[in-house]
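What follows is a single structure, written as structure tokens, with notes after it.
Every protein chain of the complex appears in place save one, which is left out.
Chain lettering (A and B) follows the sequence in which the chains are written, and residue indices restart at 1 in each chain.
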Amino acid sequence: MKRFRGFVIKEFNHILRDFRTLLILFGLPAIQLLIFGYVVSNELKDIHIAIFDQSRDRITRDIANKIISSEYFIFDGYLDNTHEIDEKFREGKIKQVIIFEPGFGENLMREKSADIQLIADASDANTANLVVSYTSAIIQDYMMDLRKNAGAKMQIIPEIRMMYNENMAGAYMFVPGVMALILMIVSALMTSITITREKETGTMETLLVSPLKPIQIVIGKVTPYIILSFFNAVTIVAMGYFVFGLPVQGSLSLLLLECLLFISVALSLGIFISTIVETQQMAMFFSMMILMLPTILLSGFIFPVENMPEVLQWVSHIVPAKYFIIIVKSIMLKGTGMAFVWKETLVLVFMMLFFIGNSVRRFKIRLE
Amino acid sequence: MNKETAVIRVRDLVKKFGKFTANDKLCFDVYEGEIFGFLGANGAGKTTALRILCGLSLPTSGEISVAGLDLYSNRERIKKRIGYMSQKFSLYEDLKVYENIRLYAGIYGLSRKEIKQRTDELLETLELEAVRNKRIAELPLGWRQKLAFSVAIIHRPRIVFLDEPTGGVDPITRRQFWDMIYQASRDGITVFVTTHYMDEAEYCDRVCIMEAGRIDAIGTPTELMEEYKAENMDEVFIRIAR
Partner (left out) sequence: MRTIIHLLQKEFIQIFRNRFMLPIIFVMPIVQMVVLVFAATLEMKNIEMIVVDKDLSEVSRRMTAKFGGSPFFNVKSFTFSIEEAEDFLRANEADIVLHIPRGFEKDLMRENQAKVQLLIDAVNATTAGLSNAYASNVLRDFNEQIIIENFGPVSQGMERVNIRYSFWYNPDLNYKIYMLPGILVILVTLIGMMLTALNLVREKELGTAEQINVTPIRKYQFIIGKLLPFWVIALFELSFGLLVGKILFHLPMEGSIALLFLFASLYLLVALSIGLFLSVISNSQIQVMFLMFFFFITFVLMAGIFTPAESMPDWAIRVNTINPLAYFIRVIRMILLKGSGFADISGEFFALGLYATVMMSLATWRYRKAA
């Protein structure tokens, strides 16, 4: 045990000595969280639109004003004909053109019905969908007020409550995602590289002939990173709380325990990778290529898993980050406890055991 | 050996890494065609000096000329006239034997015909024709070292720098390796070699003994043994170290 402790301390010193690596380990995740917390968001803001108003009456101006004054859109000017639309879209700045039919106000008053056409640049289907939905919601709101003022009958008035996130802050969605991404990649990458590095430089052999047991060697290499990653996790939670105003509704200690569990999953995945590959280069390609995009796309970080095709929902079951994100959101934002997240926790535990078990098995085969 | 022409001239060479002085006012000449041994314990500053002469490291101060050219103004021109073999094996392990030779010969600007001719010659001398199409990774260490040396002189340089070339090699291969060095010397290549094996010092025409960044002694092995009243170079070294 004493020997083992000495080994862990040696590993620790080894990491702490390299200032640049340290800076990267702690500085970069913090900076990234800051950047992404503000940048990564599906919220609609400042979308440029143009209007082709063939009626130019009081009502069309009112509707236009209502749309323009919302924070979603920036008005880029009136168009004079439909030919300009294609040109504007091709330049790439304007994403939506709103067309009012001729005599819009008159039609509305006399025939109780008038036409608006929303043309969206749908090369980005997701944004186009949002833009059109938001625009029509604004128009419908306007109509609702108009009718109410006219003394309408039988109005159903929806009262909306946005639960857990009254101000609809995008950060509530993205901070847990960024946390999962950073912890996953940094931890898995670090472990897989350090261990393959030992293999590549031949120092692994030296360790193997030492009286330390293989499992002690691996744990010794990994322990410093568990502590470092945990420190990172705490930093991220603290920044989420102080910078982005994410509450911690549930138990903080449970949250931190879950972070520790997720880090352990990532590290054991790193170990597992290092038993498969031979060189640092391969370890890096493996970790980056296999982990990055699935962690971004299949975890619910940006795109909700429920909306994906069934097959992909199945694939997402093997992405550890997915479970972690659910756990973090539940504990931090919804204030739930173990009763609500035990299933996800169990899956993570199982994943960790799977990676460790397989690593040990592969490691033994190598030794024989 | 031609005592008239110094192919390497070093005056007051100083190299500092921060506060640490790795080379402290070194002065020596290396003459055309000789085998010049640079001796000393690990960390004495041999490799630092050698790397400066090869243009891999910049000196802090001092006057240096290599192959008749001033080091400061002609570093890249000097490189055409020298060869280098580092203590770390540095051929590409994932390339085949002939691919490594072709690469370096190509970089030194040899023509296609020359490359082919010298490759054949070289493999024949080394008796490595059979492994021509093998990857370096598959060769035993001794063969690799011999190959690395041959590649270092593929462009027939005036001087070749060898940094601990025989480290970790078995005695027989070491012997063969020194035969190769003699052959190169006979072909007119000046050899600058560092080593910490004292018995190898006796194979050199002249040696220079370094300790803690300074030159302690310089001369032919016989001169040094006489001066320090020693039976062999080992004893010389021990006396100096004291």
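Note that in this section contacts are C-beta pairs under 8 Å (C-beta built on N, C-alpha and C of every residue); 3 or more make two chains touch, one makes a residue touch a chain.
None of these values were measured; they are calculated from a predicted model.
Participant: Considering the whole complex, which of A:233, A:271, A:326 or A:348 touches the chain not shown?
Facilitator: Considering all chains, including the one not shown, the answer is A:326.
Participant: Pick from A:13, A:42 or A:203: which residue touches the chain that isn't shown?
Facilitator: A:42
Participant: Please identify, in ascending order, the residues of chain A that touch the omitted chain?
Facilitator: 20-21, 24-25, 28, 31-32, 35-36, 38-48, 85-86, 89-92, 95, 108-109, 111-130, 132-134, 136-137, 139-140, 143-144, 146-148, 150-166, 168-170, 172-173, 181, 185-186, 189, 193-194, 197, 277-278, 280-282, 284-286, 288-290, 292-294, 296-298, 302-304, 306-309, 311-312, 315-316, 326, 329-330, 333-336, 340
Participant: I need the residue numbers on chain B that touch the omitted chain, in ascending order.
Facilitator: 54-58, 75-77, 79-80, 82-84, 86, 88-92, 94-95, 99, 102-104, 106-109, 161
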